[in-house]
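Heads up, one of the protein chains got dropped from this complex, but the rest are sitting where they should.
Think of it as A, B, C, D and E in the order they're written, each chain with its own count starting at 1.
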């Protein structure tokens, strides 16, 4: 299987579906991790230009842990706009290159705008990528299927009722390590939001595990829009 | 896999999930079909006692087509009551005997009371069946798992948004044949409800197919209650 | 048109849809008003047996104002049980006699149990009334259609979002007069619930009017269950 | 009655509400059909500029079948943006000219972005069209009412629960003919989405018919926003 | 404040709102803990009569930890029926004696029937308790207010989106101790459901804390029914 995961900030995929991606990779599937925003404003002291370089490396390191390709679309924080052709165009290129069997991204409602915009842009791009005459750029042909989309959990699971669960019990430590790569954020999240990042991630995974009877799990919801509905389980 | 399907009237399973049951059976799974009500009032002329005998045979014939065991709980029409211990007790016995990996039944909201009562009784019985000291009757031990439940479509799909689909394209003709066994109902449904039974069944299956990109499909919704949530697909 | 309205207590129809019933009657439709509970416990001092006689007269007087037939099913307050055959049987008899084009009743969720039980019993009875072999009693034949059901507003509109509105601007004073017939309740509602009954009724009607651009209105929601859905407006 | 229908692509109205428009026209109402996008990217081989000319003719032909005026807003595919004044301005002009009693358009959630943007743009324009000082262009005065909006079905009915139905049994063949005018799309939809266009349209109409007890029907949902709510049925 | 908490089994309040009850008690409020079912079937080996005596003691011990009165309604497991006057009558007596400012109980949807029945019975009884002529038994007068109801979390939080949170950070160890009193269940829940009881309780409280920015919290949802809505916060 060929799985494309698109998160907003460089650490969002690790938080929301790191275990699932680790599991996919371990089972031999191809995993591509995209972060749309470069995370340049996720710190109090470090200035944006410096920070975005640091975070790109952190994201690469996290991806490397599971052998995933990591792509940055390099949009500045708080400037993610699904209504602009530029972002959708970038995502279309990624989709046409990766040619995913399915996509994982943020749900349409989450705790801050950039996350929600990524969700919308991915939804739009996954359709546009299949239209031959939309940005018929050099080399990459239109994707042959409108890829099904799975929405990962919101931050702290607020307002989110999963309909599918992935057992990540064998991958929880890998997930924690992936999150641990984001050292700049461990400090920021503590200062900005008062949370202990790694403990936060572990607790949510444990809670989702309680819900489905596993030590650790991640929850998802399928995007219910035609022609993305399926008759087989795609998640691992 | 060991699948228990519990419908209300003798033809409800054929309408709602006949294709899925045919597919399960064809793939070597064990299928048990239970109808709770005996269908004795589903006719204008034929009197109840006569009709319930006819319909039991019709149900048997339909089950035979796919090699499923057919069980009648013999509750008179319009007398299905989930709140009575008798019905739940009967279902507990069936569950303890069949020991299903999962159960298919009506959703909690449907077009008439008996259907809704079956849904509730199945929900209750599937838990009670696992409690050793609940009706510890001769022979059958408590079931070892609270079986996940899948709700099949409502009649005509009113108010129902499936979250899982089963591709029944290879089994649509078997499904039609199973429904065709219910000759007494073809007349009744035409007279009572003005519908062409077999065409009705085919159209709904075709519509659910359009939704998920298959020639014919059936839609389901998982019962979202602890500890019934799973991390793998159970439907075929 | 032949309209059957079934409320719980002797004054509930007046509160929830008195204007609509007045309008129907004024336009020449046949209106039958049923109250299921006799309202015997709706007072602090007056004892049940005395009160239920008073309230029956109050209900009759209110119905007389618009020329509606008034039927009491005489169930004691706090003893309305939709799961008992007796209540459903009584409602089936009423439906078979009245043979309504549609039914108005309480929504499935409301502020106290008796209301909710009436809603369920009406839903069940409206189907059972069409089954020839269900209680084939002397005289009345099975009704020929499963009547569409409209749910009227909850008390104070809590949790209720109407999908259809009836303009009752020309009937608001009649509605108030109908409610004014329930003198025993004006005292009780003030003492038990701290509300000024007539002002309460007028305010809710005015608020529903604001929502649909009329001086006064009543809000309804159709029961969305097969085969009750329609392709024409039934409400006046 | 004066009805304005606004679809996204040149064939969307035919798919979603062709039968209702045919019925309206047959009953003497004035019908105006607007497609926002020119459909220029709806093909594999035919290039955009050529295709949009073809599709405009196809749309005209479909409208001609029922005597409806057809207007193209000529926005390129995948470039429909409700947040841009240009699109809303164009729609305001159409509304001020047509002066509709009500509007039919896509629901806010559908299977691809352009559809959803049309829905939002129509919602916005229908209000703006009534404000005298909004784009007070030559000739057309502000519309005198914020027109009620009916949302037509999503593609394949995914995620859509109608609250109103229109019986189109007498107009199903006209609906099919209207869809048959879109020859360029019959090929495209087969290649891009794997669907048999005319059969698809007929099946959905038949399914919606089953839900409301008619041979063929179309489902709608009213836009529930002030001051668009009504006290009479507007759909035919 | 005078708070009545009604759980189903002898340990359900400890699981769902033990921290909130501990906080209430610590702040000087009067707390009454009722368990409806006696929990007699919550074990594999211990027989019902023996078990119910053990569990009553366990519940008492848990209540003693915070100085709460503990009342058992002694209904056998899997026999809780909200539709029976007996259960509602018992609850009415409790309410009239305790005269609560508000009530905490299970939500209407939960993982097994007994929980759901308790929720309904409490809803019904809290109204009936205020009606003078309903079971006008010796001594206790009708309660003077229809008490607001707060629904506590479902088991494992499945399907539950809290709208109010209580910070229990200072009471988490007391909550764990209260749960630790239920030694018979620690074994049963491990054997029947495969869960580590105390860790389960702590994890859910921690997760709810993450959602509202506290180390530990419990989530609630107010019962939205007239006349139970309030204009002040009642939860501690």
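One rule holds in what follows: a contact is a pair of C-beta atoms (placed from the backbone, for glycine too) under 8 Å apart; a residue touches a chain by one contact, two chains touch by 3 or more.
Since the structure is predicted, the reported quantities are computational estimates derived from the model, not experimental observations.
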{"item": "Partner chains on view for the chain not depicted", "value": "A, C, D, E"}
{"item": "Identified contact with the non-displayed chain, of D:123, D:151, D:165 or D:220", "value": "D:123"}
{"item": "Where the unshown chain meets chain D, residue by residue", "value": "83, 85, 120, 123-124, 127-128, 130-134, 224-229"}
{"item": "Those residues of chain E which, in the complete complex, touch the missing chain", "value": "161, 163, 165-167, 211-214, 217, 222, 224, 226-227, 229-233"}
{"item": "Touch list for chain C against the chain that is not drawn", "value": "156-159, 161, 194-195, 200, 203-204, 206-207, 210-211, 213"}
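The definition used in the following text is that only the chains that are shown with their structure count from here on.
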{"item": "Chain at maximum distance from chain A, centres defined as averaged CA atoms", "value": "C"}
{"item": "Geometric centre distance via CA averages, chain D-chain C, whole Å", "value": "39"}
{"item": "Chain centre separation in whole Å, for chain E relative to chain C (CA means)", "value": "35"}
{"item": "Overlap residues in chain C, where contacts from two or more other chains coincide", "value": "83, 224, 226-227, 229"}
{"item": "Topology of the chain contact graph, where touching chains are joined (line, ring, star, complete, other)", "value": "other"}
{"item": "Interchain contacts, given as pairs of chains that touch", "value": "A-B, A-D, A-E, B-C, B-D, B-E, C-D, C-E"}
